[in-house]
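Structure below; questions to follow.
Missing here is one protein chain; the remaining ones are kept as they sit in the complex.
Moving on to chain A:
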Amino acid sequence: MTAPSGAEPAARALTGAELAGAPSGAGPVIAPSGRPGLARRLLRHPLAVGALLYLAAVVVLAIFAPVFAPYGPQEADLTRVLATPTADHWLGTDSLGRDIASRLMFGARPALTGVLVTVLVAAVIAIPIGLSAALSGGADRIVSPLVDLLMSIPAIVVLLMVLATFDQELLAAMAALGVLTAPGLVRVVRAAALTVAGEPYVAAARVYGFGRLAIALRHVLPRITGPVLVNLSLVAATALLTETGLNFLGLGVHLPEASWGGMVADASAAMNQQNWMLVPTGAVVAGTVIALVLLGDGVRDAAAEGWARPAARARPPRAAAAGPERDRRPDNAAPADDPPILLRVDGLAVAVPGPGGRPAPVIDDVSFDLRAGETLGIVGESGCGKTMTGRAVLGLLPDGTHVTGGSIRIDGADATAMGRRERAGLRGSTIAFVSQEPMAALDPLFTVGGHIAEAVRVHTGAGRAPARRRAVELLGQVRLPDPERVAKMYPHQLSGGMAQRVAIALALAGGPRLLIADEPTTALDVTVQAEILRLLRTLQRETGMAILLISHDWGAVGELCERTLVMYAGQVVESGPTATIVTAPRHPYSEGLLAANPQLGTPGVPLHVMPGGVPAPGEWPPGCHFAARCPYMTDECTAHPIAVAGTDDHRSRCLRAQPAHVIEAKP
């Protein structure tokens, strides 16, 4: 196990689904409907189609074996034993001169029947029991221990007993195998169903009067068909191997009758004289097992495609070369004689793999400066690129996402040109990160003090005892009462507010000069939110570090940040002092976002509504990204990209902000 350090928890925290889903979160995404049926969809999976064709051929040849087989299963030609393929016997003959192809066809009959019996028995037992265990606590108390008990029974012993009792009746053994496989399947069904049963739509179904049975059949079962099908295909494969094994031992099919296992046994007996015979028999058994598994996978995928959104499959191209060098001021350039610039983001562009494999931009031409000790907010809705901007600065973009242009300068050094290791060295010591889910940054196996001490040691090289003392100091610095006691606690003992304080202490361990806080208060209770914001402000004053606060909440940004960037659909649309933007926004999006805040609405008066939603990455219009929702839109807005304009202090990406335009304000 790797010990936690200041940077790595941040990396872990960032892998949350919330981040990965952010760029595609909103926007009108009504794709043309009219989906093909399951069979059609299955045809799109070449492996599954191959498996299906193979299995169909095996089934047809087995059923019509008397028709297709050139010889009878017992028809021996003692003049030609152990022959290799010839025109008469195109798979050769066995030690008694029987045609191998014919015997394989006849041997498929017990094999397939056996598999069918096992699968049916297992499914019929396991699905109802697994579902009832998931949906009823009472049933679960009986089922779960019983399943554990049954799974410890050695299958082969039971099978041998069944074969002894039922006079070597193969189907009885295969049915018994079904019963023995059922407990494992019960576990799968129960686990999958439990997850689904916790979904709010199941609660909604209960509200409109569904009983347990109806919920199980209509809501739970359709959702779990995927895992159940995959597991049934594995059961089928196991059953086939078991059937072959039993016949290999001579325990199932009575001897002159053809069986695959029996043929393998014959082949192995004759191996020293002629080893060809193993090839067709082995290939058929292995091929059937593989086909069963592939078909299970294919059916599961095809079933899910019926309702899931098509996923982007294609891999993105390698990171493109950085864009042309540009000499331009960042969107929030501040007067020159201020503290040194700590972070300069210039013309940053980031793309994710889009539908069809084409890279879809999620960040387009983002530029800003952050000076030492400054607090900067990034405001916007999901899908606007705020989190991606933060991740790009941290150098922790999700897989497949890459910087396609512009530069990120940290302390004057171009971070986009740095290697992985150099970049990781910046995290924790120069840049630290606090996420929305503080628990994600904490390993449940380590105490709070252990976490922080480890981070301190990684960043400062301090010894154990001093690191420990520093950890307690940091816990005190984030205003946790009784830091000594908190240091000894484990993450699960912390409340949400305490955990966020601990995560902040962890971020401070390396003495960072920039703290990136991504929605640090969103998951917390209202009163705790206010405390955490106050804490961040105090820490900023005490340590002089810069803070980049990413938030959807104007209140949080207003509380903490001197300056704010408003992002919309991957672009900075407005930047300036927070107080100015909040009272006199220049961009229609900032204006709409502020007016939509129910905090400020008058009860009984409809809230200001921006029609529609944020366009998804890849669906951005060529002109102003906000044009479709903008009350002031003109023809010119949609013609070409809009540049950022305004004073040094307050800038906006809107034609109305450009001096050449005299704008008539519409009511």
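In this section, contacts are C-beta pairs under 8 Å (C-beta built on N, C-alpha and C of every residue); 3 or more make two chains touch, one makes a residue touch a chain; residues count from 1.
Everything below uses one rule, namely that contacts and distances are computed from a predicted model.
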- Query: According to its UniProt entry, is the unseen chain "Na+/H+ antiporter subunit D", "FIG152265: Sodium:solute symporter associated protein", "Ubiquinol-cytochrome c reductase iron-sulfur subunit" or "ABC transporter ATP-binding protein"?
  - Reply: "ABC transporter ATP-binding protein"
- Of A:Leu376, A:Leu397 or A:Leu533, which sits in contact with the chain we cannot see? A:Leu533
- Message: Among A:Asp88, A:Asp148 or A:Glu199, exactly one should touch the missing chain; which is it?
- Response: A:Glu199
- Query: Among A:Pro70, A:Pro256 or A:Gly601, which residue is in contact with the omitted chain in the full complex?
  - Reply: A:Gly601
- Message: I'm checking contacts with the chain that's been left out. Which of A:Pro73, A:Gly92, A:Gly390 or A:Pro585 qualifies?
- Response: A:Pro585
- Spell out, residue by residue, where the missing chain touches chain A. 25-31, 33, 199-201, 203-211, 214, 218-219, 222-223, 306-309, 381-382, 496, 525-530, 533, 552-559, 578-579, 582-585, 591-610, 613-614
